[in-house]
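Missing here: one protein chain of the complex. Every other protein chain is in place.
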C-alpha cells in the first residue's frame, strides 16, 4: 500500500527505532568524546535498546543491567557525576519509579538522558501496545518545581538524531533530558540512510582541569546558565553536590528564602533558555497561516503528514506542525498558531499536548484522541480534519 | 497583629495540621466503618502524622512503618485490597517514589489516600520549608492516562475535614485520592473547635457478601462508575485484579484496542464525575463578579482572605475563590471566572494551578509566585492585587 | 501399610505440620498473653503457615506479607521491640537472606521465632522436596559469635508443641529461636489429638511498668541472663538498643575490649544455660546403653523409630535418641552416647548433626545420609543399623 519512495542516494538499511536510538546514543558518545554508560532494567518495549547497546562495547559503551528501575537510573546519574554520558532507558512505569532520582539529577544539574519508550498505560497497562500517554509525566512528574527538557522522536530513523540532540542539550546545559519515543517507533522499521559521522556536528566536552577563578560547583555560564562539569577527584576542583538546595553564590547548602526563589527561577530559566538553541517552529507541510493547523508530536508524524497532504490536495487550507521539542516549545510557535482559525492536536492519549498548548497559548486546541494502543490511521486524521473544517 | 477572633461556642483546642489530619483519617475510619491501615515511611514534614496515628491504635488504627516509600504505599494498597481504608503519608520526594504504585491503585480501582505534606523542592530541596510545588505531580505524575482526585486542605483544622472528604470520595468512587497539605499547615496550629462525631456525616461501606447477578470485578455502578469492593476470599466473589488493562464487560485481562479506549475514557469519566458530588465554586469573600478574582488553594487561604478583605475595605471589586478540589475542579468555576476582568493566582510555587486554570478555561490567569519556602504575607498579596487592578 | 494405631481417648483431627505450627504459635500467643505478629514472605513449603495464621486474626494474630524476606523478618523484630511475639516463617533460602537481621535480633536480645520449613537445597534447589540441610545454617549462619537456640519438631503434631516451646524459650531468655521443620512435616498429616488449652502450661509475660532500681536495657536476670523486655514509650524505661556492642554495666554502646569479650561470653552462656531448662536426653526407644545408638532429629522420627523397634525385635541392642533441641543439646547426651559402642546419625543431608556431635563429644558418629529430597524408608534405616552392627 505504500507507494515506492524516492530516496536520496546513499547507503540504506532497514532500522527500528530502538536500534536507531542505540546508535544515536553511541554516536553522541563519539561526538561528545564521552564514554557512554547505560543503566537500565528490562521493560517492554525498551529492552531491545539495552540489547543493542550491549553489543556496542567496542565503541566504549558500558551497559549495566541493574536490579530495578531505581538502581538503573542512579547508576547512570553516578556515571555522569564521574564524567560519562549517563543514560537510562525504560518505559512509562519505569519513569514513574525513577521520578525521584530524575529530580535528583535536576538538582545536581548533571547530564542524564532518560529514554521513555512509551507503551499503553496506566500502570502495567498494555505493555506490547503503543501510546503517547507519558507526556505529562515527562513534563510534570516530579516533586517541586523541576523542569527538564522533553524531546520526542517522530520516526524510527529520527530516534538516531534526537538521541544526539538529547545528548547535546544535556551536556551543554547540564540537565537531565527526557527523550520520548513509543512502541510503534521502537519496533517499527524504515529504510534509513546511514549518516556519515563526518556529517554530524560534534559537541566536544572538555572538563575543567584547573581551578578557574572563583570556582564553585554551581558557578554558572552566563550564556547557558549551566554549571561547570567538574570531575570528582580533579585536584583543586573538589566539590560537593546533592539534593538539598544550594546557594547561588557559593554552591553550599542553603535554606535562605530569597536564594531558593532565585535558584528555582534560574533552573527554570536555564531550561526555558534552550528555546534559543533549537529550530524555530515551522510547518512540515503547508503555509504559515490558514484555516486549520494540525499539531502533532512523536510517532503520529507519518499519519498526520499523509492526512494533511490529502486534505491540501483536496484544496483545504491545512498545515502541519510536528513538535520534536515539547519543553521548551520551539520559538515562534505561538505566532504560528495565531495564523490559523483552528488548531487540532491528534494524540494517542486522552489529551496531553493539547493541555500544554491551551495553557501556554490560550488557544482552544481540540484534541483528537485515540487511546486504543494502536497508531492512527491516515483516514482517522483525515476525518478529524474534515470535521474540524466543517 | 491578629485581631481577637470571635469564635462560635464549643470546646476548642490548639491543633496542628498534622494532628488534625491524623484525627480526620481516624474519624473517616469510624464514619465508614472501615479499619484504618497506614503504611508510611518517615519524611519531613509528614512524620508526625505517622506518630499521631500510632497513638490511636485503640481506635482500630494500624500503623506500619515500612522500609521505604514504595513498601509503604504498597502495604496500604494491599490493606485496601483486603477491605481496610489504606492510607499512606509522605512528602514530595515520597510521592515521586510512589508514582508507579499509585498508578497501580488507579488501575486496581481501589481506595487509597495519599497525603502529601508538601515541602520545598525539587529533589531533597528544603525539607523543613513549606511549598505548594507538588500540585502538577499530584495531577499528572504517573505513566499513562492516570487521573485521580486531588484535594487540598487550607487551614490546620481543615485537614480534619478534608481527610474525611478524601476518604468519602475514595471509597465511594473506588479510586486513590491525593490530599495535599504543606509544611505550613502541618506544623502550624490554630484554635479548633472539636467537632462532635454525631455532627459528621457517616458514609458506611458495605461489602458485597453474596454474588450479585453478573458479578465481575469491574462491573460498574451506573451512577458513580465505581467497581464493587469485593473482599478477597468472599465465597462466590473470587476475582482477580492487577495492573494490566481489563475488559469492561468481564474484568478479564484485555488487549482489545476499543476496550482500552473505553476503559481509559471510563476511568477519566469516573474521576470527572466526582464534580457532581462536591460543592459548586463560590466566592469565599466578595461577589460573583467584579474586577479581579483571586484564586488560591491550600495554606495561602488566610493570607489571601485578609488581603482580599483589605482590598474590599478600600473599595476594590475583588473576590476570592479558594479551591479545596483541584481534580476535578468544582462545578461552576468557569462561569465564576467569566464574571471577572482579571484573575490572579497566588501560589507558593512557580505557577501550577495557574497552568491548570489557563488550560481548562483559556483564561489569562496571572501567577503570583513566591518560591522562598515561606508563606505569603498579607501585604504581598495586597500588593499583587493592587498591581493587577492598576 | 500403616498398622491401625491405638490412640488415647480424645478428639482427633488430621493435621498437617504447617497447620499445627500455625496453631502452636497462636496457642503460644495465648499462653504468653502476647499479641502475635507474623512477618512473612511466601516461599514453598512455608507459605501455608502464613495462610493458616492469616485466618486466625480473631485470636489477635496479625499477619504481614512483606515485599521480601528481609522486610518480613525486620517487621517481626520491630513487633517484638514493641512488645509482641514477633515471628517469621520461611524456608532455607529465606533464612540465608534473613541472616543479618537474625544477627541483629541476637544483639538486640529480643524474642523472635524463625520457623525454617526446610526444603531441598542449596540455592533454589528443589522447592517441593524435603530435606534437613539447613541445620548448620541454623546453628552457624550469621556473622560473629552469634549463638541462638535451635529446636526441631519431629512429627506434624509435634510442630504444635515445639512452636510453644520455641516461644517459651524466646520470651524467657530474650533471644531469637530457630525452629526447624521440613517439607515432609509441613505437608504430611497425622491424626492429632487436639489438646485442651487448660492442659498447656502458660508462661505469662509481664512487662516492667516502673523503672526498677538501676534499670538499664541490658541489666540481666541473674538466673536466665535475659535482659528486661521494656516496652518503648514506657515512662521511666526509655532506652536504646541496636546492633553495636553494648556495655555490660550500662547498656550504652561500648568499644571496650574486655567488655566485648564479656558480652560475647555472656550471650553464649545465656544460650548454653537453656540446657538446664529442657528435658534431659533419654532414649525414645531402648535402653541407655548397648551396641548401637541411633541419633536423629526432625522428620526422620517415624522411620527411625520403626527401624529401631524392628532391630530390637530381632534381638539387637539398639536404642534411639531423637533430638528436639539441637542448640543447646539436651543435658546428659554425652553420658548417654558414652554408653554405646557405636553411634549412627541418619539425616536427610550430607552430614550435619553428625558434625556437631563429633565436635561436641569427640564421638565417631557415622552419618547415614540420604540427599534425595525424599524421606527415609524404614528399610533404609534398618539396613544401616544392620551394617553398623556387623
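Chains here go by letter, A, B and C, matching the order in which they are written, and residues are numbered from 1 within each.
Heads up, the rule we're going with is that contacts are C-beta pairs under 8 Å (C-beta built on N, C-alpha and C of every residue); 3 or more make two chains touch, one makes a residue touch a chain.
Being a predicted model, the structure only gives us computed values, none of them experimental.
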List the neighbours, among the chains on screen, of the chain that has been left out.
A, C
Of C:234, C:350 or C:388, the residue that touches the missing chain is C:350
Given A:25, A:46, A:74 or A:97, the one touching the chain that is not displayed:
A:74
Where the complex has a chain not shown, which of C:95, C:163, C:230 or C:326 is the residue touching it?
C:95
Which candidate, C:205, C:371 or C:389, sits in contact with the chain we can't see?
C:371
Mind listing the chain C residues that contact the chain we can't see here?
70, 91-93, 95-97, 99-100, 103-104, 106-108, 120-129, 131, 133-134, 136-137, 139-146, 242-245, 255, 257-258, 260-261, 264-265, 267-268, 349-350, 355-356, 358-360, 362-364, 370-374
Footprint of the hidden chain on chain A, which residues?
64-67, 71, 74-75, 78
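Methods note: only the chains that are shown with their structure count from here on.
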Chain-level touch network, classified as line, ring, star, complete or other:
line
In steps of 5 degrees, what rotation angle do you get fitting chain B onto chain C on the CA atoms?
180
So what's the Cα centroid distance for chain A and chain C, whole Å?
57
Quick check: how many Å separate the C-alpha centres of chain A and chain B?
31
Residues in chain B with touches to at least two other chains are numbered none
